[in-house]
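Quick one: the structure is below, questions incoming.
Of the protein chains in this complex, all but one are displayed in their positions.
Moving on to subunit A:
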Amino acid sequence: MRVITSLMMVGLLCSASVVSAAERLTVYSYRQAFLIDPILADFTKQTGVEVDVVFSKKGIAERMMREGRLSKADIVLTSDFYRLMELVEKDLVIPVSSEKLKQNIPQKYRSPDEMWYALTMRVRNVYSSKDRLGPLDINYEDLADPKYAGKICTRSGKHPYNVSLVASMIAHHGEAETKTWLEGLKSNLARKPQGNDRAQVKAVSEGLCDIAIGNSYYLGKMLQDPKQKPWADAVEINFPNQDNRGSHINVSGMALAKHTKNTEAAIQLMEFLSSDTAQQTYADVNMEYPVKADVKPSKLVASWGQFKADELPIYKLAQYHGAAIKLLDEVKFDL
């Protein structure tokens, strides 16, 4: 018994990390480490505040709920607007009132009650095969058109990017019509939803399908990777719904954790993330559109041309998120 007890103690000692309360921030991030690490390194250099990042693809909100007042999180970074809403809904974040943030981030890209701020935006594009279809003047609604039967590829319907697209369809057309649309889209799929956005472009380049749904920045990233460039070269990027409401956009963003003990430093970091330098890094490293008006997208992204974005304020989509997931289950989109 004594052996076991002492072993357990050793385990405890090894594992319980001792962190001083001094200038050190903990960021819970849905965003990938490679993207934010360089920006955070800059921040540390300028301010001397160390930043720990916890990266997770899923479940950060659930984790914070569980951790309650004992949570170490100071700031949460998300790659999807709904994750931001979820944080608000579950009462995990608090408002930040900062003139600088308000200056840097346009009104439609922040929550009306200062609960969160968007950092970058991306478009849910429709890619088409250069050889077989060429550039398309297409609406999301057309994806359910029988003329595309067996020609469309997409990732899982349950992925946040697709869920928010479905939510925006509900916002514009209502649940019943969206359900019909989803059924049509499902019956047009060339294969069961699988892989990520990158894999869909690859499938188009290989001739498995003619149309793929994917976020804009994936194309930029693929063009930079020598192995993936041929895939990206095989597709046209199309901005949907240009003759009517505009393309569906999603945002990545940040919020201040409710139980932060370092409010001042945390707000400092948030302001830094909205600054020109950080926004430019975001734009260049991840090929996203900066939200700050005077920061230009990267050259490559700019070469895709201007587009019209859906004007519906992003936070309004949140209320349709639950309905979107349920619809996806009802039409068994992934099965």
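Basically, a residue touches a chain if its C-beta (ideal position, glycine included) is under 8 Å from a C-beta of that chain, and two chains touch if they have at least 3 such contacts; residues count from 1.
Quick note on the criterion: contacts and distances are computed from a predicted model.
Peer 1: If you look up the hidden chain in UniProt, what protein name do you find among "Branched-chain amino acid ABC transporter permease", "Paraquat-inducible protein A", "Binding-protein-dependent transport systems inner membrane component" or "Methyl-viologen-reducing hydrogenase, delta subunit"?
Peer 2: Its record in UniProt gives the absent chain the protein name "Binding-protein-dependent transport systems inner membrane component".
Peer 1: Out of A:191, A:258 or A:296, which is the one that touches the chain we can't see?
Peer 2: In the complete complex, the chain left out is touched by residue A:191.
Peer 1: Out of A:67, A:114, A:175 or A:236, point to the residue that touches the absent chain in the complete complex.
Peer 2: Considering all chains, including the one not shown, the answer is A:67.
Peer 1: If I consider the whole complex, including the chain that's not displayed, which of A:150, A:174 or A:313 touches that chain?
Peer 2: Going through A:150, A:174 or A:313 one by one, A:150 is the residue touching the chain not shown.
Peer 1: Who touches the missing chain here, A:118, A:203 or A:318?
Peer 2: That would be A:203, which touches the missing chain.
Peer 1: To test your reading of the contact rule: which positions on subunit A touch the chain that is missing from view?
Peer 2: Residue positions of subunit A that touch the missing chain: 1, 3-4, 7-8, 10-12, 14-17, 26, 52-54, 57-59, 61-62, 66-68, 70-72, 86, 90, 150, 156, 158, 190-196, 198-199, 202-203, 205-208, 325-326, 329-330, 332, 334-335.
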